[in-house]
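The other protein chains are all here in position, but one chain of the complex has been omitted.
Letters A and B mark the chains in the order given here, with residues in each chain numbered from 1 onward.
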Amino acid sequence: MLNKNSLILLVLAVALILIGLVMPYWFSFLVTVALGKGLVVLGLVILMRAGLVSFGQGLYYCAGAYAVGAFSHFVETDNVILLLAVAMLAGLVISSVVGLLLSRYRDIFFAMFSMAFSMILYGVLVKSAELGSSDGFNVTSPSLFGFAPEVNGGSILSYWVAIILAFVFGAIIWRYFKSPMGVAGEAIRENEIRVEYLGVSVQKVIYIKYIMAAVLASTGGAITAMTVGHIDPEMAYWTTSGEFVFIALMAGTGHVAAPLLGAVIFELLRSFAFQVSPYTWQMILGITLLAIIIFLPKGLWSLKDKLMKGAKS
Amino acid sequence: MNLALAVLVDGVVYSSWLFLIAAGLTLIYGVMKILNMAHGSFYAIGAYSGASLIGVYFAGGNPPWASYLLLIGVAMVAGLIVGLLIERGFLRFMYGRDEVVMILVTYGILLILEDTIKLLWGVDPYFAYQPYTLLGRTKISSLSFANYDFMLIAVTAVVAFILWWSLNRTKAGKILQSVIHDREIAGALGVNVTKIFTITFVIGAFLGAFAGAMTAPGISVVPGIGIEVIILAFAVVVIGGLGSVGGAFVGALIVGLSRALSVHLYPDGELFVIYGVMGLVLAFRPQGLFAIASARKI
Partner (left out) sequence: MLKTISKIAVCGALALGTVVSAANAADNYKLGLVTFLSGGAAGPFGVPAKNGADMIIDAINAGTLPAPYNKVGMNGVKIDPVYVDEAGGATKQVSEYRNLVERQGVNAVVGYISSGDCLAVPGVAEEMKKVTVLFDCGTPRVFEEADYKYVFRTASTTTMDSVAAVRYISEKVKGLKSVSGINQNYSFGQDSWNDFSKSLEQLNAGVTVSTTQFPKIYAGQYGAEVSALMVNPSEVIHSSFWGGDMEAFLLQGSARGLFDDQQVLLTCGETALYKFTDNFPEGTIVGGRGPNGIFAPKSDFNDWFQKEFKARFGTEPTYPVYHMVQAILGLKLATEKAAAAEGEIPTDEAVASAFEYLEYDTPAGKVVMANGNGHQAIQEMVFGQVSKVDGELVMKEVVRYPASCVNPPNGVKAEDWIASGFEGAVCN
């Protein structure tokens, strides 16, 4: 059953897929990598709405990427559906174990404990010579049963996959945020004990949110691995996880589209900071971050409301 | 025998270094509830100012013993300037924001400071090894240790004592503790919370810069050293319980000794040990070892 909004979304998705055929390749590449990260951030937003900030989403980002890498190496397949499924499975399995422990934690302890787990994965990978240690290894680019159209100097398949996944997951999470379980997140952030009094198991709600976030993160990792063609343990390092939090706060948690768009804007910003000022790009990023926090406390997404208000008056 | 001795001394030396770094971080968190990512930059600024001034100082042929005082002086000035600039010029406009947002704010400051340091000092290494080698070494059994490291232990002990004493035995310290326990009530009772915040932040910045200045003689001061210590300091502080100075002390000891043990008995594990310890402690004490009790929201 298609209502007006889903119809517009569908048209937008198809339009973006078609635009991919004409946009310069560096841009579709950037968008693909950004959407990979955007999915991780979307997962992070699920947690953040419940008041939990994970500094360890790199764990699943990296696990998804390595699942793709290992599977394409050892099973020797480049089937994009199979690879994505394996990555999601990896995220699901790891998070359903780790989540049992982590769902008991809150605040900074949740953040640090999740970081500890991702740093342990980092350590294990750095110690694994057969997986290339800190250098990592290359991953062949994927195809859909041999179908991988080249456009403007590179395979466009990953871009399409990223767009489709972004829309599918975006729609699912959008529905989820409106469901009782989704709304429970905000209630938990406000007051956990009252939620318990209402007969809802806070731990269970958080456990499920944690797993959802993990699956999104490992999907994002898989997209990155397939697009970049190279994976390394850096993906599990705390700075990578920190970057996700950075994007989430920059974008805002107001809407499912915010993290996805925010990721694209962040990648563009960084890429141009690199180009304009190779020696002091960190300073540009830092100043931008502070400016957003000061002038747009609810993230870039709050610009939308301001714009809409401006349009109405 | 040798092994036990080595583990003990190495562990305690490393612990005292960790505590010096973590003390300012935990103090700022305790009072202001800001997990200050820029603490690593304070450390780097202290190290850079110390190393560059020591270099000039020895090039001028001045009496070597006074260089230790110089290190302390440098840290004080650097901490005061940077601390005041950041707190007065920036942070005070952000109070009341979410804790996570404050982490991001300090992360932004860290990014800016990292490049500022690069613009001021360049990327070439700075050395200030004279104070480090000046004190000579001591042979215990068949092992030699640098006397500077023993001095570091003593300095850390003094810093820890001063912190404990001024927090628990002075009026200012009691006022500070009241702010730690409940900012609003303390404010209602007439405590000038804003002033306390400024002072705490400057002391925290000084402690960070001091750790850097004390470390500088034994290392090569290069870009990125600040980033490397942040996570170490975070781990120590989380193990000990956020905001607790005593907890940071114990946390530093646990991490330092386990790392030394791992280096001597299982070198491959060095990479994991700190996270392993952190995971283990958090698994059994979800709030860290000496967490400050917080009221339940009902």
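Assume a residue touches a chain if its C-beta (ideal position, glycine included) is under 8 Å from a C-beta of that chain, and two chains touch if they have at least 3 such contacts.
Since this is a predicted model, take the numbers as computed values, not measurements.
Student: Going by the touch rule at the top, give the shown chains the omitted chain contacts.
Tutor: Across all of the complex, the chain we cannot see touches A, B.
Student: With respect to the chain omitted from the figure, which of B:Tyr68, B:Tyr148, B:Phe201 or B:Phe249 is a touching residue?
Tutor: Considering the complete complex, B:Tyr148 is the one touching the chain left out.
Student: Which residue among B:Val123, B:Ala172, B:Ile185 or B:Ala283 touches the omitted chain?
Tutor: B:Val123
Student: Out of A:Val80, A:Val98, A:Ile120 or A:Leu261, which touches the unshown chain?
Tutor: Hidden-chain contact among the options goes to A:Leu261.
Student: In the full complex, which bits of chain A touch the chain not displayed? Write them out.
Tutor: 5, 8-9, 12, 24-27, 29-30, 33, 126-127, 129, 132-138, 153-154, 224, 228-232, 234-235, 240, 255, 257, 261, 264-265, 267-268, 270-272, 274-275, 278-279, 281-282, 304, 307-308
Student: Just the residue numbers, please: which parts of chain B touch the chain that's not shown?
Tutor: 2-3, 6-7, 9-11, 13-14, 17, 114-115, 118, 122-125, 127, 129, 132-133, 137, 142-146, 148-149, 215, 218-225, 228, 259-260, 263-264, 267-268, 270-271
The rule is simple: only the chains that are shown with their structure count from here on.
Student: Suppose each chain is reduced to the average of its Cα coordinates; what separation in Å results between chain A and chain B?
Tutor: Computed value for the inter-centroid distance: 33 Å.
Student: Which of the residues in chain B come into contact with chain A in the complex?
Tutor: The contact residues of chain B facing chain A are 35, 90, 93-94, 97, 99-101, 103-105, 107-112, 114-116, 118-119, 231, 234-235, 238, 242, 268, 271-272, 275-276, 278-279, 282-283, 286-288, 296-298.
Student: Contact residues on chain A for chain B in the complex?
Tutor: Interface residues on chain A, with respect to chain B: 48, 53, 101, 104-105, 107-109, 112-113, 116-117, 119-120, 123-124, 126-127, 191-194, 238, 242, 245-246, 249, 279-280, 282-283, 285-287, 289-290, 293-294, 297.
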